[in-house]
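First, the structure itself, so that you have it in front of you.
Left out: one protein chain. Kept in place: all the others.
And then chain A:
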Amino acid sequence: MGDKPDVWQGTLALMVLKTLETMGPQHGYGIARRIEQTSGNLLSLNYGTLYPALLKLEQEGAISSEWGMSENNRKAKFYKLTRSGRKQLERAARDWEQATAIVGRFLSPAEEA
């Protein structure tokens, strides 16, 4: 576990939003597991750090929460994307792709030259 990179600063919110978009309403534990799975177990995620991030998104109105029943009948709090969260996700994804494209160009300069 020790040598896996931590979630990059600032990308956690994007991952949470994308996860909620793909999976629909989900509780905190589920989101954490999903992020870990999606990363192909390459990322080290401290599950606890997720909760302040969720709270922040909720305070900003990107997601909303509601108590409900989990798949194995446990009381859990479910988060879902709001309309403004969906917009935020689109914007963030676009920004991210642009950013990675730019960085990519630096890393493979041969084609252009």
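The working rule: contacts are C-beta pairs under 8 Å (C-beta built on N, C-alpha and C of every residue); 3 or more make two chains touch, one makes a residue touch a chain; residues count from 1.
The rule is short, and it goes like this: contacts and distances are computed from a predicted model.
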| item | value |
| --- | --- |
| Identity of the absent chain, which is to be given by its UniProt protein name, from "Ferric iron ABC transporter, iron-binding protein", "cytochrome-c oxidase", "NADH-quinone oxidoreductase subunit C" or "Permease" | "Permease" |
| Interface residues of chain A (partner: the chain not displayed) | 9-11, 13-14, 27-29, 33, 46-49, 51-52, 55-56, 59-62, 70, 72, 74-77, 84, 88, 91-92, 95-96, 99 |
